[in-house]
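One structure below.
Omission of a single protein chain aside, the complex is shown with its protein chains in their original locations.
Up next is subunit A:
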Amino acid sequence: MDQPLSSKLSSLGLISQCKLKDILSSCGDKKDLIIDPTLIKPLERICGVNWLRQHGIDKIYKMEPQLGPTANTNRVYFIPACIQKYKCVLDQISSLLSQNPDLADKKCFHIIIVPKVLTTYDSVLESKGLYGVVKLHTFSWELMALDEQLLSLELPFLFKQLFVEQNHSLLSSISMSLWSLFHVTGKPNAIFSVGKLSSRVLDMLEIYNETYARDFLDKNHSKEIDALIVIDRNQDYASSLLTPATYSGLLSELFNINCGYLDLNVKDTKVKKGKLNFGIAEKSEPSKNTMMTLDSSIDTLYGEIKHRHFSEVLSVLSSKAKLLKNEDIKALGIQEIKHFVATKLQQVSLFKQNLVNHVLACETIISEMSNKFENLKLAETEMLNNRNKKSNFQFVDEIFGTDIHIYNSLRLMCLLSLTQSLTYDEFNTLVSKYLLAFGHKYLYIFNNLINAGLLVQPSSPKLSLNISNLGNLSDRLPKWQNEFQASANKLKQLPSQPDRVGKTPSYVFHGGYVPLVAVLCNALLTSDTLSEVLNKLSVLSDLRVGGTILDRLKDGMETLNEKLSNLKLQSDLEFGCKDVKSLAKVLKSDPNIGGCFPLKLKTVLLYVIGGVNYAEIAACDVIQTNTGSKIYVASDCISSGADLMAANT
C-alpha cells in the first residue's frame, strides 16, 4: 500500500465498481438498465459502457414515465433517492404487471437507489403490493476524485434535503463515504466538526466503526491524513453568497458543471437564462456544446489558471499561445518532425483545443460580468463590513427593479439580510419586486430561504405586539444584528487591506472576505497544541473534537448500547465527537492532549456538508502553499451560490 495518496484517491472508483458489480450480479444474467438522466455522468465516472456490458447489461434506456417495452424482461432501474422518481418507477412497474401478470413471480424488477434505500421506500413498496416483486438495492458510491485534491459524492440534491427541508434521511451516506475512505487512507487522529449535522455525521461514523470492527482491520494501518474537519454549509453561507473572483469560481457562475464536466454554452449562460427575456422568444436548437473537463491532470492549463484571480487569466493564456507559436513545426528538420508527430502532436493539439476553450470561456465571462463586477464587489464588501447600509439597500433594490436575476438577485438579498439585516419594509419591497418579475407563485421561496437560514425574517410591526410570538422574535432579532461581523472579526475573516493577487485567501472574493474553511485549515496547520487550535476557533459555538486524540478520555469502553441507555432526555449522543467546552479542564493540565499537534504529515481532509464552492477550494490552496501542507477538499457536491438559491425553489 505504498502508492501515493493522490493516485489512491483517484482510484476510489474501483471500489464503487465492486459495489455496483455486487448489486448487478444479483439482478439476473441479461438485463436492461433504465437510468435517470441525472445519474448518467456520475455513472460514466465509475464505469464505462463496456464495463456495464461485461456485467450483464444488454441495453440502456433513459428513465421516463412513458417508457414502453424494452428488450429484456429483467429490468434494473437506476435512480437517486427521490420519492417522486421512485414512485414513478413503481407506477411503471405496476402498469407492466397489469399487462403481464406473470412477471410478478419472475423476480425481474430491480431498483438501484443512490445513495441509499430509505425505510419509507420499503413501506411504499408494500403499500403498492409490490413487496417481493421488486427488489431494492442500496448503491453508495464512493467519493469521486474530480480534480487533484478535490473529492465529491456528486449528490446535488443533498443541500435541499438537509438544509431547506431539514430532512436528514441521507445524512448517514456522508458517514458511510468517510468510513470507506478511511479504509484506504487510515483514520485521522484529530477530527473536528463545525455544525450540528457534522457532529451527527461523526457519531454515525463511530457507529459504523464499532459495528464493523474486525480483527483483520490493521490497527496500525498507515495513516495518510492527520486531521479531518467536517463542516455544515450553513456555518458559512457568506462564502456561497459572495461573487467569486477566481477563474474557476466565475466559470461556475456562468456554466453548468456536472461531475467535473463543464458545458461550454457561451450563448445561453446561467446569467442570461436567469433574467427576463424581453425580446421575441428565440427558439434556439439545443446545440451540442463543447464539454470541458475540469481536471488538472487532464488539462494542465486549467490546473495553472483555475485558482487565479480572473484579472490575471488572460495574460497567462496569451503567454501560452505565444509559446505554442514558437514551437513552429516549419523550423524543424524531417527527423524532428517525425519525432514530434510520434510523441508530441497529440498533446499539442489537445493543448491547443484546451487553450481555445479557455479563451472562449474568458471572453464570455468578460462580456457578461465585467460591467457590473466592480460595483457588485464594492457593494458586497460594504455589506460584509456593515458599512453604508442605506446605499447597499438602494443598490440591491435597484437591481430588483431593473436587471433582476432569478437566483443571483436573491443571493444579494440574502447577503444583505445576513450581514446588515433588512427591516420589515425593506424585506417586503424586495419580495414584491421579485414576485412582479418572476411570478407571484414564488412567494414560498422566501419561507424556504428563511428555513434554510439564508434569510432572516424581519419582525412585522404588528406581530411584535403579539405576546405569543414574542419569545420567538427575541430569539431571532437582536442576536443577528451585527453578529456576523462580530464573529467574522474574531476569526479574522474581514481583512482591512484588500488582497487581489493571491498571497492571502481573501483574494478569492476580491480581497473582501476569507472563507471560514480557510480559517479552519489555517488554525489546524499553524498550531502547536490542541489548546491553541481551540483558542483560535473559540468563537465557533458548534465546534467539536473527536478521533484518537481523545482516546485517553474515553470513559472505559462505552459502546453505543451503553451510550444510548445512559442517554439524558434530548441531549446529544457525543459518540464520535465531544463538545469543546467539556474539554476545558483537561486541556488546562494537558494543552496538547493526544499529541497530534503540530500535525506531522501536514495533511488535512476538509469535508463540507451541503456543497463546497470553487472560491473556497482556491482559498484552501493558498493556505496549503503558505503552510507547506496538503489540503484535500471533499463534499457532497460542488455548488455555486445560484445552486443554493435554486434549491429553495
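The working rule: a residue touches a chain if its C-beta (ideal position, glycine included) is under 8 Å from a C-beta of that chain, and two chains touch if they have at least 3 such contacts; residues count from 1.
To be clear about the criterion, contacts and distances are computed from a predicted model.
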Protein name (UniProt record) of the chain left out of view, among "ER membrane protein complex subunit 4", "Vps16 C-terminal domain-containing protein", "Elongin-C" or "28S ribosomal protein S30, mitochondrial": "Vps16 C-terminal domain-containing protein"
Of A:100, A:349 or A:538, the one touching the omitted chain in the full complex: A:349
Per the touch definition above, residue among A:276, A:323 or A:584 touching the missing chain: A:276
Chain not shown: contacting residue from A:27, A:76 or A:117: A:117
Selected residue (touches chain absent from view) among A:69, A:333 or A:628: A:69
